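Just below is one structure, and these are the notes that go with it.
The complex is shown incomplete by one protein chain, all other protein chains being positioned as in the whole.
== subunit A ==
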Amino acid sequence: MAPEPPLLSMSGITKSFPGVRALDGVDLEVQAGEVHCLLGQNGAGKSTLIKVLAGAHQPDTGTIRWRGEDVTLRSPIAAMRLGIATIYQELDLVEHLSVAENVHLGHEPTTAGFVVRGRAAKASTAQLLRRLGHSEIDPGRLVGELSAAQQQIVSMARALSHDVRLIVMDEPSAALDPDEVDNLFRIVADLTADGVAVVYISHRLEEIRRIGDRVTVLKDGRAVAGGLPAKETPTREVVALMTGRNVEYVFPDRPAAAPQGEPVLSVRGLSRQGEFAALDLEVRPGEIVGLAGLVGSGRSEILETVYGARRPTSGQVLVDGRPLRPGSVRAAVRAGLGLAPEERKAQALLMLESVTRNVSVSSMSRFARGGWIDRGAELGAARAATRELSLRPDNPSVPVRTLSGGNQQKAVLARWLLRGCRVLLLDEPTRGVDVGARAELYAVIRRLADEGLAVLLVSSEVPEVLGLADRVLVLREGRVVHEAPARELDEHRVLDLVMEGSPAS
């Protein structure tokens, strides 16, 4: 190490959100000119950490030293002034503006302080694009007309239009083809050769081996290892660091006998362009089938397509052997499917309404004669369904937004219980549910399966899939790479499969 202070040194960073401690004393040290990789499972705290670094979140405690001096990053602009640029996974470009306008957004070259010098902006943009090896992108084109890879280049050009010393890249390769990834790596190499530091986030270990200098591993909001050599550290050690666990989840027992009977849900060759391909699976009554994979592996897309919320490019979904009309949620619901979606508040709940109304929304006609709702019967049924799931508080008239995350999830489950659904699709069922309430939710899900429901479960938390499911399908980039009974898998093996596509040695 050089005697001069590191470019960036964050220490003891903590950040809490209501109910979650996202960062719990994280240290991160980045040298000028290095590619520093940030690894960790979903929810380990990576995004929160880079948002702190970008000035988008304020840490609760901890210090940030920049080139040897204490700094506070009060806003994204403050971070940018210091020379810290962040390229988020969801690109933050304005589609209806041109490339040059996007690159110079917020710091346009002007005459007399307000007249934008369009030609100067275009010229400097063209220069930046040349430096990035993409002179074919016309600075005058609208960003909305560009491909995802080109948009990423524009994002990078924008970062470089500032006097940048550190660039954070959040999964930059996720949307790229292999040859585009090669170009990305060339750009990263050029940048570091100029002394710019890159903080690189990726799930793909092979990429980290190719371009990384050092690795910091995050787990449960802590840095469990800092500054490991990226090329030499064995995969097994990295995976062990990512998965070593403090919290023991409590999972319910599986039934003694494997579920028998004809599959109630069958999926045949289901594909959606660019998301997942040729998916086959079957779920029997009483069985919990889990899909394990990282973000971008197509998990949520699969569930939503099975449910009819997205239209498949090809393939079929069958319930009791009868194909469902593709792309129709109503057909799926009528056939007995129910979805507990990933974004509970945005996709499932009517936040202004009571628990009763949230539970009854899919079965309203049952309590109605000629459109008139028998509210007594509705309340009674909602109460019965929520009691069966021990939803707290035991009063279905309260607004659903006053419930905790776990109880909100139970309200969604109660909706499908009341509807009498036979196939339950669970997308990240414990997202936003605190650790204590998870065990209870797991027990509820298992009990529903024991009562004869077929459950298809998707989770980014591998232990959850392994602990809860009977059978597991491992996904990588939209394809099933492995299928096995949950008992025969462990977390390391699954992570090896999802990160490298083949079992580790």
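The rule we apply is simple: a residue touches a chain if its C-beta (ideal position, glycine included) is under 8 Å from a C-beta of that chain, and two chains touch if they have at least 3 such contacts; residues count from 1.
By definition in this document, contacts and distances are computed from a predicted model.
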Name of the absent chain as recorded in UniProt (options "Thiolase domain-containing protein", "Hydantoinase/oxoprolinase family protein", "TAT-variant-translocated molybdopterin oxidoreductase" or "ABC transporter permease"): "ABC transporter permease"
Candidates A:P5, A:G62 or A:P399 - the one touching the absent chain: A:P399
Identified contact with the non-displayed chain, of A:D179, A:E232 or A:D253: A:D253
Subunit A residues touching the omitted chain (full complex): 245, 248-253, 307, 309, 329-330, 333-334, 339, 341, 346-354, 357, 361-362, 364-365, 368, 371-373, 375, 390, 392-393, 395, 397-399, 401-404, 406-407, 415, 434, 436-437, 439-440, 442-444, 447, 463, 466-467, 486-491
